[in-house]
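Here we show just some of the chains, and they stay where they sit in the whole.
Chain naming follows the written order as A and B, and within any one chain the residues start at number 1.
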Amino acid sequence: MKFIRDSLHGNLQINELEVKLIDTPQIQRLRRIKQLGFTYLVYPGANHTRFEHSIGAMYLASRLGNNLQLDDDEKELLRVCALLHDAGHGPFSHVSEGVRDTSHEELTSKLIKESQLSDILSENFNVNDIIKTINGKGVFGQIISGELDVDRMDYLLRDSYYTGVAYGVIDVERLIYNMELDDTITLRRKGVQAAESMLLARYFMYPSVYQHHTTRIINSMFRKCLRELFKTGAVDPVNIYQYDDLDIITGARAQDGYIKDMISRIDNRELFKTVFSLKLDEIENPEAVFKLSSQEIIKTEKELSEDLKIPQGYLIFDVPEYPSFDEMKTMVSVNSGRVKLGEISTIVSALKDARFNHADLCIYVPKDYSSKVSEFSFEDYIKIPD
Amino acid sequence: MKFIRDSLHGNLQINELEVKLIDTPQIQRLRRIKQLGFTYLVYPGANHTRFEHSIGAMYLASRLGNNLQLDDDEKELLRVCALLHDAGHGPFSHVSEGVRDTSHEELTSKLIKESQLSDILSENFNVNDIIKTINGKGVFGQIISGELDVDRMDYLLRDSYYTGVAYGVIDVERLIYNMELDDTITLRRKGVQAAESMLLARYFMYPSVYQHHTTRIINSMFRKCLRELFKTGAVDPVNIYQYDDLDIITGARAQDGYIKDMISRIDNRELFKTVFSLKLDEIENPEAVFKLSSQEIIKTEKELSEDLKIPQGYLIFDVPEYPSFDEMKTMVSVNSGRVKLGEISTIVSALKDARFNHADLCIYVPKDYSSKVSEFSFEDYIKIPD
């Protein structure tokens, strides 16, 4: 038995199997992957890592398992899934995700299969069960990857703790206590409010933290830089889960020209400025924005760059992340059977309508250019699909 | 200069004038008025008082005043109003309010005028300005008594701290920072989310704390008891703001019969049980419920008591507090001028629709009777006005 002191949840107990998993280079690497990518440039405390988050999610998984009165093997499966669920994340977590084709869940599956992790796991588990659960499938899938999963519970609390933004303070005790296990995780009626509160917490964290305007600028700068770095061959996008944050930053510093300039701007916080913004709740069909292909985005950037005489790569056309608050498929047990959370909660269904309130299409350029183009009619260049 | 150590806000500075006000019996009495009435019987930590809340509101008033760049006199006026805003509260705060005819705001005005408080105040202020502001009037009224006032900011934080229910943890910094002063308090666009979050916090605190089912039972038991106590003449309802929690409890203990029995049940937590509940979001016109007059309620109680052979006073028909989430009149400054918060916030307007989600009409009886009447058709007795 070992203990890890977590700044959020206190002293957490770790058994022998878990120690073995934690001691692999695959899990140790997560100590060097920041949970919130470049958010530390906006909230200076946001230096926390996927490692502590994974340990925290593991702890919440066993608390939930205890409450569901699972047997020891089931609880251990849950713990291990929570521990491993983010193992495939690339450097800077979600930031690098936009640049490659494969999701971090797929990469996690691949990583587990190919590495010593599967050897350690196969002594006690069917590795496919683990992978299935991590991908949100099966009876326990919703616990690891669902709307009210232990991943979210931990990251909302943790991101609040390290950014100092209070929105993510949720009532984990009430939530866990009101979950039941049928063929999937179901919420008791008494837990609806705790669930509403958690979904709202996430909603509020979007504009304040996850899609903070400055963070979006940095992320889009970094993605441009990373895409070019891939082209040099210095970093292999297929094996992105073998790199850590340091590799990418110093890898980019070692290059010349555009890549070096972009990483130096990030290092020194010489950030691009927003010169155009189109609020999605002010246009007719906001959904259409997300049909913009990357080719079209690149084309628009090129046209604008040329007409504005800004060097290629120095004008960024940024489509926001799709605000996915429209699911709410969690089942709630009521007298008459089970209904979807989105159906019985006025608050939760309001989130669907509110989801474009804080999203906008943006164009960023370096500070030097920003004053020069302030009068420009950017809107003429932006063609939103029908 | 003196300091008071507040468990929430830290060391708070108090000037000479404020010390004089605090040192009056009128303000000292607030140390013996629990902020949340009998909620300590549900959340054992909820023993906090109107006194510390008033000091906390005073502190937030000056933080808001600083941010609005008010001059020293204006800030002092705000501080004093926040300090005095609850001085007229009767024992157990809002619980005693339902039994008398006058609101605590009216009583506060009366108390200030009649006591040494007005002598102390009149050295520096026009007492009528103070009273006007406390009652939500004038340029500063919304700061002391409005939808986003310092009263609410403090009590949400404080009630969360002492109950252990996290819902009330709000982002006071962001809220205060985004307020402007026109002819009244106006919110900057950037503060909308902090305001949404605060209004939701209050919404969530209702069923969890303020209108928790057990608290409602105790409150309705206590109100019955207090009404009878008034009849004995032992406590004078007109001067209710001269009594503290202790006076009422021990005053009731000193009586015989019903009054003594009821207070003894509260003391020993032998609470009535709910034998009937009608959810307001399941009936057609929930608004109508609040047209029930106290005569009609008493008549229904009488009929039910007789038919069920329960002694008078031992069956309680409890109409919930009106869930007032339909205002949202706070003004938000946008490019085109000013709009109401309820108009631009999907989330806030959803609160209006959700306001009856947690409210229900209830009937309570002592535990001994509860099993005997479980099959009874209570609904036949309940006549909701059109």
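Everything that follows uses one rule, which is that a residue touches a chain if its C-beta (ideal position, glycine included) is under 8 Å from a C-beta of that chain, and two chains touch if they have at least 3 such contacts.
These numbers come from a predicted model, not from an experiment.
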Please give the number of copies in the complete assembly; 2 of them are in place here. 4
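Simple rule for what comes next: only the chains that are shown with their structure count from here on.
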Whole-angstrom distance, CA centroid of chain A to CA centroid of chain B, is 40
What does chain B use to touch chain A in their complex? 165-167, 169-171, 193, 196-197, 200, 203-204, 207-208, 345-347, 349-351, 353-354, 357-358
